[in-house]
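With one protein chain held back, the other chains of the complex are shown just where they sit.
Showing chain A:
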Amino acid sequence: MIGIVGYGSYLPRFRIRADDIARQWGRDPETVKRGLLLKEKTVPGPDEDTITISVEAARNALKRADIEPGEIGSLYIGSESHPYAVKPSGTVVAEVLGITPEVHIADYEFACKAGTEAMFVAYSQVKAELVKYAMAIGADTSQGAPGDALEFSASAGGSAFIFGREKVIAEVIDTYSYATDTADFWRREGAFYPLHGGRFTGAPAYFKHILGAGRAILKKSNLKPEDFKYAVFHMPNGKFPLSAGKRLGFKREQLEPGWIVPTMGNTYSGSSPTGFSATLDIAKPGDLILLVSFGSGAGSDAFIFKVTERIEQVRDRAQKVQEMLSREPIYLDYGQYAKFRGKIIMNE
């Protein structure tokens, strides 16, 4: 059996409310919140980035896995906000975990899909019997341009998953990937904020790929929406995943545990992986879970997992996603938020 042997997440403690962003730019808060189904989002502390978030998520994943960290043979981090343009995030994380030098490391990028990309490769490495255990992390501290719709959603957080053959808590039943060249969202080298195609990000981008991957993996695995206990879709805002789920034939209660975007925001590469982590927090042995990511550019990775008995033994060893979301958040006003995110021009 190949699957996940440990999982863990990390979300920063700082938040900004959608109301405060809306007021800053003269938008009506109620209209924005209703339109995007977003209430607030996580904000990284001034000393947090994709590397520090990855470390904390990885530590939580290790707490839930009965393995020696040194047995991890591959470490992959997917992010669109790697702190360096040239110098891997993975080497720092591996050094903190104490798993160097005998480890294969790679940083991945594919907008919001980079996290599941890392999961896909980690799973493949274990399946090919190249390594005993492989760790995959999806983490981001993404930026939306001031006043842009993305500023209401772009947040910070991440999740880590260790794949292996022994002591599995969620078996991989099937995988499927779907990708085309679609210019729905991009950031050129050196540009501080990304650009996007507005309405073009919907039907020809998000929905085409999520629905394409979702329908294909259901067909490939010969499963129907009602066979699943839960489903998680990438969450660029509150509305898109609910709409995608409905169009694929899933009911609201199947989506609910992983639909954490209203209070977390869009953690990009950490979005659907953290929704999946929140779902594992409450899943029962035997449950089937569908996970479909989406990354602009564009593509989707789909996974079907089957939860095993072992999950009951390990899930309380680390903090759960809902606990991180509700643990005394520290709210920032827009000025503090702009300072934290480096949006204020300073003297050298």
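Heads up, the rule we're going with is that a contact is a pair of C-beta atoms (placed from the backbone, for glycine too) under 8 Å apart; a residue touches a chain by one contact, two chains touch by 3 or more; residues count from 1.
Note that in this section contacts and distances are computed from a predicted model.
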Key: Chain left out of the displayed complex - its UniProt protein name, from "ATP-binding cassette domain-containing protein", "Transcriptional regulator", "sn-glycerol-3-phosphate transport system permease protein UgpE" or "1,2-phenylacetyl-CoA epoxidase subunit A"   = "Transcriptional regulator"
Query = Thinking of the whole complex, not just what is shown, which of A:D47, A:E102, A:E129 or A:D181 touches the missing chain?
reply = A:D47
Key: Residue of A:I2, A:L37 or A:V96 in touch with the missing chain, whole complex considered   = A:V96
Inquiry  = Considering the complete complex, identify which of A:Y84, A:W186 or A:Y331 is in touch with the unshown chain.
reply    = A:Y84
Inquiry  = Considering the whole complex, not just the chains shown, which residues of chain A touch the missing one?
reply    = 12-14, 45-49, 51-52, 55-56, 83-84, 87, 92, 95-96, 98, 330, 339, 346, 348
